[in-house]
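A protein chain is absent from this complex, but the other protein chains hold their places.
Should a chain be cited, it is by its letter among A, B and C, assigned in written order, with residues numbered from 1 in that chain.
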Amino acid sequence: MVNIAVIGYGYWGPNLVRNFAATGGASVTVVCDQNQARLDEINKIYPAIRTCTSVDEVFGADDVEAVAIATPVTSHFDLALGALESGLHVLVEKPMTSTSDEAKKLIEVADAAGLTLMVDHTFVYTSAVRKIRELIDDGRLGKLHYFDSVRVNLGLFQSDVSVVWDLAVHDLSIMDHLLNRSPKSVSCTGVAHVAGQPENMAYITCMFDDDLIAHFHVNWLAPVKVRQTLICGSEQMIVYDDVDMSEKVKVYDKGIILDDDAKYQRHVGYRTGDMWAPRLDNVEALALEAQHFIECIETGATPLSDGHAGLRVIEILEAAAASMVNGGTPVSLPGNGSHR
Amino acid sequence: MVNIAVIGYGYWGPNLVRNFAATGGASVTVVCDQNQARLDEINKIYPAIRTCTSVDEVFGADDVEAVAIATPVTSHFDLALGALESGLHVLVEKPMTSTSDEAKKLIEVADAAGLTLMVDHTFVYTSAVRKIRELIDDGRLGKLHYFDSVRVNLGLFQSDVSVVWDLAVHDLSIMDHLLNRSPKSVSCTGVAHVAGQPENMAYITCMFDDDLIAHFHVNWLAPVKVRQTLICGSEQMIVYDDVDMSEKVKVYDKGIILDDDAKYQRHVGYRTGDMWAPRLDNVEALALEAQHFIECIETGATPLSDGHAGLRVIEILEAAAASMVNGGTPVSLPGNGSHR
Amino acid sequence: MVNIAVIGYGYWGPNLVRNFAATGGASVTVVCDQNQARLDEINKIYPAIRTCTSVDEVFGADDVEAVAIATPVTSHFDLALGALESGLHVLVEKPMTSTSDEAKKLIEVADAAGLTLMVDHTFVYTSAVRKIRELIDDGRLGKLHYFDSVRVNLGLFQSDVSVVWDLAVHDLSIMDHLLNRSPKSVSCTGVAHVAGQPENMAYITCMFDDDLIAHFHVNWLAPVKVRQTLICGSEQMIVYDDVDMSEKVKVYDKGIILDDDAKYQRHVGYRTGDMWAPRLDNVEALALEAQHFIECIETGATPLSDGHAGLRVIEILEAAAASMVNGGTPVSLPGNGSHR
Partner (left out) sequence: MVNIAVIGYGYWGPNLVRNFAATGGASVTVVCDQNQARLDEINKIYPAIRTCTSVDEVFGADDVEAVAIATPVTSHFDLALGALESGLHVLVEKPMTSTSDEAKKLIEVADAAGLTLMVDHTFVYTSAVRKIRELIDDGRLGKLHYFDSVRVNLGLFQSDVSVVWDLAVHDLSIMDHLLNRSPKSVSCTGVAHVAGQPENMAYITCMFDDDLIAHFHVNWLAPVKVRQTLICGSEQMIVYDDVDMSEKVKVYDKGIILDDDAKYQRHVGYRTGDMWAPRLDNVEALALEAQHFIECIETGATPLSDGHAGLRVIEILEAAAASMVNGGTPVSLPGNGSHR
């Protein structure tokens, strides 16, 4: 039985409490939030959970072995570091930290202490992304050509972080997980339509070796909600539409055919084929993720979304932010290969 | 009655012949193509039209006052120049020419000779784009925030021009017409997934003064056909979906509301409202365009899609191509204001 | 403050508890269910609510003024009658009772005792149906021509009632509310595809005076989920698609135009116009309904979905069931006019 404390009980915290409470092998013992009103709320539902307004009561508690941190980004580093230094395993909301240096420091400390450090890249645990990962790993798509993602809606304008740190982090974590390699350059253009506020829309391009390209459109100011990702390979293509309730993942048997017999001019033919929408299971992503966190703590296994995955996403976000202030000038990255 | 010759009878030529034949005040007298088999085909349907394989027979003909050129891009300049120098009015396929210098030269020659020079930016004449233009000109959208366009499909891979010159030209001509101003910088990233072939997918960003941004995704290698443009203003937003047969243009009464009373931190509120899909007329764009060309010839009026519009589009295409070979580094443009 | 007891804590009961608990002026004092395990569950969340397994403890309680009944249909009559006879106001799940005689009896008893009797026709309180009601009452649709409803999905096969009593009850309650009149005949065809089970799909037709027709397709065995209603008038038509998250209600400005000048043969022309999707509010239907029930109790007002509405729906269900066993032979009904 792993005893968990949840730090931060705003938008996401209640989901963490609910899922860890339902996970076999886990027990939520403490919830910490600076806002006493929120804590009162939790006690009505879970009278057995202890609440507190200071993290010191968490870090020093006898009945806490791990923390799940769901506070604003700027506090992630201090809280996660404090927890690790108190010998606690850590699950931290995305984005992992505000800077890559902070992310590296957390990885270092966790490694030295032999503690589990995991980032809450929730989408990685959805049935849709798991199915796509399976198709890619099976080689069904062939050579990967591009990853194109659109995540737009008339949503919550945030005044502390830009749309890149707020929305693109989702898609970058999905990309990192599925493509299993890192871009060698990142360019980004974005605009703030409200004076004094962070950018509310942005376009990010990631270039990889081997003619693989990834692109992201993130936007808080759109008339319609779109959550669509195209993942195109030489053999098959996937449309992942997270808004489609019945057919989230569609696999198209379409591609280019090269006519190599043509002597003087390369002729490009076309092939169109069947479409197939695989059945997806109904497991809630966060339930699976909570269980995975517990298992990693107990077995010492490396989480699917470990600190390194969190760091890689932060590095792309930093590069994108740097490119954006330079009007889209590309920023180079190491661009290494397989992470696994 | 304006006598027209159509040069090039491949994919688009038959549409020009059919529409000019049906236009009051116009008569198609000659069709010219290097391929005799195609000419034989036309004679079966239009026995009264004269055919020839050499443009000299067009430029020297007594019964030709104007030409419509529907040949590959590389031949546009020579054919249009030849026609203008023979005293003929010119309608030329998009993109107008292969370079901006060529486009400038054609404008110069047409102006000096007092001849009509028009580019076949067909989308400008569609009922959807005309309705959107009307809404923008009425000030319904408020201050323009962004123009976002996606044009992707598993289409015809061309080996002579890249997807930018083939597909983006459509969207750039629509943008030029609707926004009525020019970008001050252009960046573009693209990839060729078939060795030795031109780029088959690309992303273009145009930055304007006043925080207006435009973005284009063009792609020959996609599993699904998408033709969607978002045009967002401070008051209203438009979704223009050219694949939607019944509701191509949707106007959303959504926007941000700023709470100016907030003292220390600007609070951004939200407003959502009705959606409205205006009725569009059923006039074929090319029929309207053919008639417009005839009217401009007869009255000396400036076409909606004149040589300058054609040139502006070419300038963006050139900048995009230059940025693309530099991995997306932005290219500056003059970025002037209203064209009208 | 009205003290409420909820009887039945299966699928729907928890929603009733949650909404009445959140309604100003109401308090949930008791929850009754035969299944002790369910009652244990509720105590974890709402420790202040008393639970019991016998309705006698509800009917005889000092702190109960009204009951909300969410048990299987067959028990509705006995429970509602018992409550009314104990002087309690009643909100009962749809369908109100198993027979129209039972429904009449409940109305009679409630009237005699001056108690509020309301049926939980939830859809009547949704923002979509309230908006459509407003449009119809404003005369926007003109003369009503038809009401066509499809409610199909691969859902829960029930073994106690047919798909007509399970699904059509929703659409009949919407129709009763919107059309404000009753059919003069009902025909119904349906099939049971599993031996020994009730009908799992059915088609119902209601004929009204004045060439108004209503039709319902209800089906437990379909590959896709459809919840679409067309409401057509002489001036405007409505598409109500309950599965569409962003535009549930669309109003089309289309209709027939009669050319009355034609002498010998009546010529029917066509008109197509704009489409308009009005903004709908986000109020949860059950929250509004709970509040309405409390207000009716306190003021003595007649509920929107009163016992008579419940009875009218039962009468159509009975007629449909009778027609279905006769292979679709129409069954006559009184077909009276306005209910309001």
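By our rule, a residue touches a chain if its C-beta (ideal position, glycine included) is under 8 Å from a C-beta of that chain, and two chains touch if they have at least 3 such contacts.
Remember, predicted model here, so these are calculated numbers, not experimental data.
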Going by the contact rule already stated, which one of C:A222, C:A287 or C:A322 would touch the omitted chain in the full complex?
C:A222
Which residue from C:R38, C:R133 or C:K254 sits in contact with the chain not drawn here?
C:K254
Touching the missing chain, which residues of chain B?
44-45, 47, 224-225, 243, 245-246
To test your reading of the contact rule: which positions on chain A touch the chain that is missing from view?
247, 253, 272-279
Since one chain has been left out of the picture, which residues of chain C touch it in the full complex?
145-146, 148, 150, 152, 154, 156-157, 159, 185, 187, 189-194, 196-197, 201, 203, 205, 207, 211-213, 215, 217, 219, 221-224, 230, 232, 234, 237-239, 250, 252, 254, 256, 258, 265-268, 270, 272, 275, 327-330
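In this text, only the chains that are shown with their structure count from here on.
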Per-chain Cα mean versus the mean over all protein Cα atoms: which chain has them closest together?
A
Over half of interface residue numbers shared between chain A and chain C means same, under half means different, so which is it?
same
So, what's the distance in Å between the C-alpha centres of chain B and chain A?
39
Which integer distance in Å separates the CA centroid of chain A from that of chain C?
42
Spell out, as numbers or ranges, the residues of chain A touching 2 or more other chains.
224
